[in-house]
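Shown here: the complex without one of its protein chains, the others still in place.
So, chain A:
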Amino acid sequence: MGFSLYGVELASRLLLGTAQYPSPAVLADAVRASSAGVVTVSVRRETGGAASGQQRFFALLGELGVRVLPNTAGCHSAREAIATAQMAREIFETDWIKLEVIGEADTLHPDPFGLVEAARELTADGFRVLPYCTEDLVTAAHLRDAGCEVLMPWGAPIGTGRGLNNVYGLRALRAHHPDIPLIVDAGIGLPSHAAAAMELGFDGILLNTAVAGAGDPVAMARAMALAIEAGRAGFEAGPVPMRDMAAPSTPVLGTPFQ
């Protein structure tokens, strides 16, 4: 059931965000319940000293024993994203970066131009770039050219919980890039959304708000893990094609009174 990102084998196909939990203890329990092997993190202006909450958060990550994927959340230009990625690499000691370059405030739609520019420069600087993108095929091709070996299209805008807004587009992206991991990142609200993405053949799911904002984040973390596992198993089992017209499943031959 596992898969690999930049040569790193991962047992779980769920990547979990660490923001917005009611407490560090709930975050820790949710990560454990999710079985996620990768959690996303960020950098922000340090407001305290060596004993600040930010520094304690770093210690908690060590206790959880998970791989971290730093993001460049909040960056609106390639230059900001590059500097943020470099700072994150030094803090978290990883060359993985979830590259976000935001182009529009209401939808948090990625800026494809800044994204490709930053991806190219960061790859040249030794980063392993996991770009937060859309299902747009042209941007995806440019990101591949820039050196990205993983793509992370949104399901829907960050934090909306709307699920898969453009199934057609996601299906097309999967068909055009059968040879690299594709992770649906953002917009997942329900376990059924996650399962649907996996049934389309996506390799993994990255989500945060759906778990952190749930009434019981730990229970939702477990539910998401189950849904992702079920969706992947369904994909691998070879789903039947959808039909427009009914087709009886019980044999027609021998039907009485006909």
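As a working rule, contacts are C-beta pairs under 8 Å (C-beta built on N, C-alpha and C of every residue); 3 or more make two chains touch, one makes a residue touch a chain; residues count from 1.
Everything below uses one rule, namely that contacts and distances are computed from a predicted model.
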item	value
Complex member absent from the view - protein name from UniProt, among "Dihydroorotase", "ABC transporter permease", "Cytochrome d ubiquinol oxidase subunit I" or "Sulfur carrier protein"	"Sulfur carrier protein"
Touch with the omitted chain, as defined above, among A:Ser12, A:Thr40, A:Thr123 or A:Thr139	A:Thr40
Residue of A:Ala25, A:Met87, A:Ala124 or A:Ala175 in touch with the missing chain, whole complex considered	A:Met87
Positions on chain A contacted by the hidden chain, ascending	17-21, 27, 40-47, 49-50, 52, 54-55, 57-58, 61, 70-71, 73, 79-80, 82-84, 86-88, 90-92, 158, 186, 208-209
